[in-house]
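A single protein chain has been omitted from the complex, and every remaining protein chain is retained in its original position.
Just so it is clear, A, B and C label the chains in written order, and each chain counts residues from 1 on its own.
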Amino acid sequence: MIVVLALDTPQEVLDAVRDRIESHPGLTAQVFNGVQRIVVGVLGSIPPDLKDELEVIPGVTEVVPISKPYKMASREFHPDNSTVTVGDAVIGGPEPIIMAGPCSVEDEEQMVSTAKAVKAAGAKVLRGGAFKPRSSPYSFRGMGVEGLELLSIASKETGLPIITEVMSPADVDTVARYSDILQIGARNMQNYNLLDEVGQLDKPVMVKRGLAASYEEWLLAAEYVMAGGNTQVILCERGIRSFESSTRFTLDVAAIPVIKRLSHLPIIGDPSHSTGHWYLVSPVALAIIAAGAHGLLVEVHPNPDVAKCDGPQSLTFENFRSMMDQVKAVSGVTRIMAATT
Amino acid sequence: MIVVLALDTPQEVLDAVRDRIESHPGLTAQVFNGVQRIVVGVLGSIPPDLKDELEVIPGVTEVVPISKPYKMASREFHPDNSTVTVGDAVIGGPEPIIMAGPCSVEDEEQMVSTAKAVKAAGAKVLRGGAFKPRSSPYSFRGMGVEGLELLSIASKETGLPIITEVMSPADVDTVARYSDILQIGARNMQNYNLLDEVGQLDKPVMVKRGLAASYEEWLLAAEYVMAGGNTQVILCERGIRSFESSTRFTLDVAAIPVIKRLSHLPIIGDPSHSTGHWYLVSPVALAIIAAGAHGLLVEVHPNPDVAKCDGPQSLTFENFRSMMDQVKAVSGVTRIMAATT
Amino acid sequence: MIVVLALDTPQEVLDAVRDRIESHPGLTAQVFNGVQRIVVGVLGSIPPDLKDELEVIPGVTEVVPISKPYKMASREFHPDNSTVTVGDAVIGGPEPIIMAGPCSVEDEEQMVSTAKAVKAAGAKVLRGGAFKPRSSPYSFRGMGVEGLELLSIASKETGLPIITEVMSPADVDTVARYSDILQIGARNMQNYNLLDEVGQLDKPVMVKRGLAASYEEWLLAAEYVMAGGNTQVILCERGIRSFESSTRFTLDVAAIPVIKRLSHLPIIGDPSHSTGHWYLVSPVALAIIAAGAHGLLVEVHPNPDVAKCDGPQSLTFENFRSMMDQVKAVSGVTRIMAATT
Partner (left out) sequence: MIVVLALDTPQEVLDAVRDRIESHPGLTAQVFNGVQRIVVGVLGSIPPDLKDELEVIPGVTEVVPISKPYKMASREFHPDNSTVTVGDAVIGGPEPIIMAGPCSVEDEEQMVSTAKAVKAAGAKVLRGGAFKPRSSPYSFRGMGVEGLELLSIASKETGLPIITEVMSPADVDTVARYSDILQIGARNMQNYNLLDEVGQLDKPVMVKRGLAASYEEWLLAAEYVMAGGNTQVILCERGIRSFESSTRFTLDVAAIPVIKRLSHLPIIGDPSHSTGHWYLVSPVALAIIAAGAHGLLVEVHPNPDVAKCDGPQSLTFENFRSMMDQVKAVSGVTRIMAATT
């Protein structure tokens, strides 16, 4: 951490800065007289609130963090890629893992037929929402536990493991009982009580990026889960909010190589929520895979025009099969390249 | 709601659109042949998911909502201003109500001295965080129930009612026992289980705008609370996330007159979190008041340079008094003007 | 165009709206009484300022455009893909065209060696900046006409056509004399005098998306060029400004399929400027190609660590060759898929 002060800073202020730093056991301050500024370097392991403590001292112009505030989620902490295994799927390995299914669970026939169709096309994980976050209180909000039961039936029929969203700390145990991966949705990425709660589990957790979350805040959300003891974390880029309103969100495709550089955690992408239109799902899915993601989360519905939720962005079985053929082709090519570089 | 189709849309598609609309009891479709497009108008009270249902029909180019998705929060539903009363404070009336106090409760001396100081300067509500949402799991996360006790002591000493944040549905009853207004933080604006829970209370709730929330999403968050039966809702503009990173967030000052036009609910502004720097708090507070807000939420600390949280954006007692003098002067002037126009 | 009014709108206002619409030759108004609103549809070819004219009438709640404001750039105007041909390169055809070279022209050796290297690796167009837009007036701003001369030498040595930026209407003729494609930079996307000027040429123009430009504004910038008579327009997605500051800009990969749907114009992507870091260029380039772009614009430098501009985002010759191998593999696969779907 670097503390910047004006050249004419009085000695008392400099002393206050040094004292504040050295009041933390293990930290030392090193003063560095520039031509235009005085800079104080902080040596040691930086406590998370030190920036605030120093910024408040009158005379301090700027405090620049150098170390990253996340530890366990960082590539430095764990230089090799992590993998998360559920059923047949190794997420974070060389093969991209496709997770597919409807936005919301509606009935047994819908879930079982979708599970069979996505499995046949190559998906390794079944998705489906039983607890649905909806902008309006008057929208369909999911079937709840009954939906989890239907997911379970579809999983048993096909052998596909399940990923499903949990929205409230009180539901964590129930959802964990029925699912193989718990999903933290974008709107709950900074619901810290929920992150604490899933951090207590011995079960994989997928953390979607918040609509306005920086890479650092997103990795800190993963850190919350890991700090609780649960290191089986997967990240999912699902689009950020930008000024462009023709698509539902703006998929930040560069997030994939950036996160792979900063963190060892697996990262997948969601072309359905980010675009909001089924005809954009395939090209964006291919982009995500080509950028090096470890997988995809895709909405598929037997009959999108009667879906209770997110119909416009859901693929039919046929469109999903076609997308999967393309994904396999692109990932085949990029895996060969990765192996030889 | 308006459904847009291409001029050469086949009759079957038009029929499908009409059938889908008229499958909802009380809705009728009216076709309107343009020169470049066919437009179908939907007559009746629009269900929240109709847009999705129609967008998915192949041939539909665009679906344009005309009515607003929020009802009870809208100015149309309740043409006069709503007010929320706590203690001496009528929020939503002609006098701006200032809520002030530290970011986080730290000890009795801090809370009581701050309560006295802000009361003396004219604040009508005491703020203080016992449950703190923090980006890093390693930051100080608040004193919890012990903090609520200290808030209570400070409230008893001064007679000031309390506003404090609640982060989890499980904590709602406890927080409600100790506080007069429950605050839903920006990061939890779309934590729907939490909104449902505070919607069951007979106690005021302040809903802060999410970092990336549109006016519509924010009013829908208020609608969640109101749909549960609790109509005592206050809104708080606290800055949105933009590309500008010199300030912590970007305070959207136009939100104040826009929300007053769209909704009857009281709206206040937070100059502390939005700017992140104490020296910006006063000018931004005056701007919020001049734009017509019903109040302010301001961070004040007896000694910001040892604050456990948000020190850089906290005002000293002296700075707060000086800000209050200015706020009173500006609001005096604008109240006179409002009375005469 | 749809005009929305309140149910209780007085007849005079309705008449004013109708009169204003029908004062434009060829337009007619059609009133449509809803349950919650009155809606007036406008039939005919909408003048660009009609929205403003109607919004200003007291009682009008909202004016919703239905038609797109761009005409010649739209897919409806020209249902088939357009192509732009320079040298060997057909931009907009099945093969992605790679344009590569240094950020800025520095000397003959640099330009000729780079031209040879990028040609050997498969690039079809040589890029290089002679007039450079720089945020600071104290940065290197390009060699000007001398730089164009060096580009010309490199072009003659290799046969590669040239793309280079023009920043001012006064320079258009000069730049056009030396180049095969004129580039309008992101910062000048709404420099309308410049767009008018290049609209007079019989030479291809590439319009980069502005940092904060919507799809509609970007296509309107293309429309400016086309309205002047020059239909050889190429679009380039180069990243938009978002709140995420770890990358230089946020590449909006969905822009590629969206623009291909809205417009017939070729669209390419720029992985160098959007990311700002050489190690992100390859993955983002592959994503752009996989999403269906007609080409790439990439910065390559013989020795990035002495480059006068944008060194951190420039590829070495070796990294460029490696990227090209991957691009060919991915585009081979996606072309096969496109051919069979």
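To be clear about the criterion, contacts are C-beta pairs under 8 Å (C-beta built on N, C-alpha and C of every residue); 3 or more make two chains touch, one makes a residue touch a chain.
None of the values given here were measured: they were computed from a predicted structure.
Although one chain is omitted from the display, it touches the following shown chains in the full assembly: A, B, C.
Among C:Ile21, C:Cys236 or C:Cys309, the one in contact with the hidden chain is C:Cys309. Annotation: of C:Glu106, C:Glu223, C:Glu244 or C:Asp270, C:Glu223 touches the absent chain (contact as defined above). Which of B:Ser152, B:Ser214 or B:Asn303 touches the hidden chain is settled by the complete complex: it is B:Ser214. When you scan A:Arg241, A:Lys260 or A:His301 for touch with the missing chain, the hit is A:Arg241.
Mapped onto chain C, the interface with the missing chain covers residues 20, 47-49, 52-53, 55-57, 69-70, 133-141, 167-170, 187-188, 190-196, 210-212, 216-217, 220, 223-224, 227-228, 240-241, 278, 304-312, 314. Interface with the hidden chain, as seen from chain A, comprises residues 2, 4, 30, 32, 34-37, 39, 41, 43-45, 62, 64, 66-67, 241-243, 245.
Mapped onto chain B, the footprint of the missing chain covers residues 212, 214-215, 240, 242-247, 250-258, 261, 274-275, 279-280, 283-284, 286-292, 322, 325-326, 329-330, 332-334, 336-337, 341.
The rule is simple: only the chains that are shown with their structure count from here on.
The greatest centre-to-centre distance from chain C, using averaged C-alpha positions, is reached by B. Centroids of chain A and chain B (each the mean of its C-alpha atoms) stand 26 Å apart. If each chain is reduced to the centroid of its CA atoms, chain A and chain C end up 31 Å from each other. Across the assembly, chain B contributes residues 241 that each touch 2 or more other chains.
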